[in-house]
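Excluded from the complex is one protein chain; the other protein chains are retained at their positions.
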Amino acid sequence: MNKDENALWSIFGYLLSGLLVWGGIGYFVDRWLGYDRVFTLVGLLLGMGSALYLVWLRFGRHSG
Amino acid sequence: MRLIHAATGEGFNPPSAKDFELPPFIEGVDWATKPILLAFLSVIFISVFFIAASRKAAVVPSKLQFAGEGVYNFVREGLGREIIGHDFLKFVPYLFTLFTFILVNNFFGIIPFLQFPTMSRVSFPYVLAAITFFIFHYVGIKKQGIVKYLREIMFMPGVPKPVYILLTPIEIATYFLVRPLTLSLRLFANMFAGHLLLLVFFLGGEHLLNGVLGLKLVSPFAFVIGIGLTFFEFMVQVLQAYIFTLLTALYIAGALADEH
Partner (left out) sequence: MEGMTGTLNLVGYGLSAIGPAIATGMIFAAYINGVARQPEARSVLQPIAFLGFALAEALALFGLVLAFVL
C-alpha cells in the first residue's frame, strides 16, 4: 500500500520532469539555432525515453 | 481555455478567473482580502476546536473529545506510523497541522456564506509546498549527510556512465522542481476547478431563471446538479487534504530511507 502509492506518484513525477527538462532544452536549442520546433520534438522524445528507462531502472528491474 | 462571448453585457458572462480576485474589504489595506481572512478564521476555528476537545480529556470520551481524537488518530496512525515508520512521532505535529489546516480551508468552499476555498488562490499551496520541500530535504540531509543524500538522488546505481547525462537532469528536476510544483498545483487546481464548477451551475441556473419561460423550466435542473456537485466537492476536498498530507509523509519517508 505504502510502496505502491509512493511508486505511482514517483513515476508520474519522473515522466513529467523528463518531458520538461529535455523538451525545455530542445526548445532553447531551437531558439538558439532558429529552427521551428524540430529540436523541441527531438528533446521531448529523448526525455520520454530516458524517463521511461529511469522508471524501468527503479521499479521494473528486480521483481518486487 | 476561455470561451468569450462576443456580446458582453447583454448575454451570460461565464465565471472566469476574475471571480477569484476579490477586492480588499477594508479600503486602502491591500492585504485584507477574503482568503486572508478565511485563513485566519481557520486557524482560530481549529485552535478552539482542538483545545475544547482535549481540555476535559476523560477515559470515557465525550462526543467532542471523540471527534478530536478520531482526526488525530487518523493522521498519527494512518499517515505517521504507517508510512514514515519508526521515527514518526517527530513529524506528527507537522502532518496534523497540515491536514487540519488544508481540510478546514477547503471546507470553506462549500460552507454557506463563506463559500470560498482559500486554496484556490495559488500562493497558499505554494507556501505549504515550500515548507514541505524544506522539511523533507532538511531531514534527508541531516540523516545521511549532504554529499551522500545528493549522490543518492542524482546517480542511480547500475547504469553505464554516459547514460547519467540523460538521467541526472531528470532526477534533479524531479526532486527539486517537479515535486513541490505538482504538490501545490494539484491542490490549487482541484480547488480552483471545483469552485468554478459550482459557480457555473449556480450562476447559470440563476441566469436561466431570469430568462424566458422555456429557460425557466430547465433552471431547476441546473440547481439540482449544482447541489449534487456540492456533495461531490465535499469528497474532493477531503481527498485533496489527505493526498497533500500523504505525499508529504511519503517524501519524508523517502528522505529518511537509506536506500530508495
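Chains here go by letter, A and B, matching the order in which they are written, and residues are numbered from 1 within each.
Note that a contact is a pair of C-beta atoms (placed from the backbone, for glycine too) under 8 Å apart; a residue touches a chain by one contact, two chains touch by 3 or more.
Predicted, not measured: the structure shown is a model, and the values here were computed from it.
K.L.:
Extract the touching residues of subunit A with respect to the undisplayed chain.
P.N.:
So the residues of subunit A touching the unseen chain are 4, 7-8, 11-12, 15-16, 19, 23, 37, 40-41, 44, 48, 51-52, 55-56, 59-64.
Assume only the chains that are shown with their structure count from here on.
K.L.:
How many angstrom lie between the CA centroids of subunit A and subunit B, rounded to a whole number?
P.N.:
The mean C-alpha positions of subunit A and subunit B differ by 26 Å.
K.L.:
Can you name the residues of subunit A that touch subunit B in the complex?
P.N.:
1-2, 5-6, 9-10, 12-14, 16-18, 20-22, 25, 46-47, 50-51, 53-54, 57-58, 61
K.L.:
Under the definition above, what is the set of subunit B residues touching subunit A in their complex?
P.N.:
Residue list for subunit B touching subunit A: 82-83, 156, 158-159, 163, 166-167, 169-171, 173-174, 177-179, 182, 246-247, 250, 253-254.
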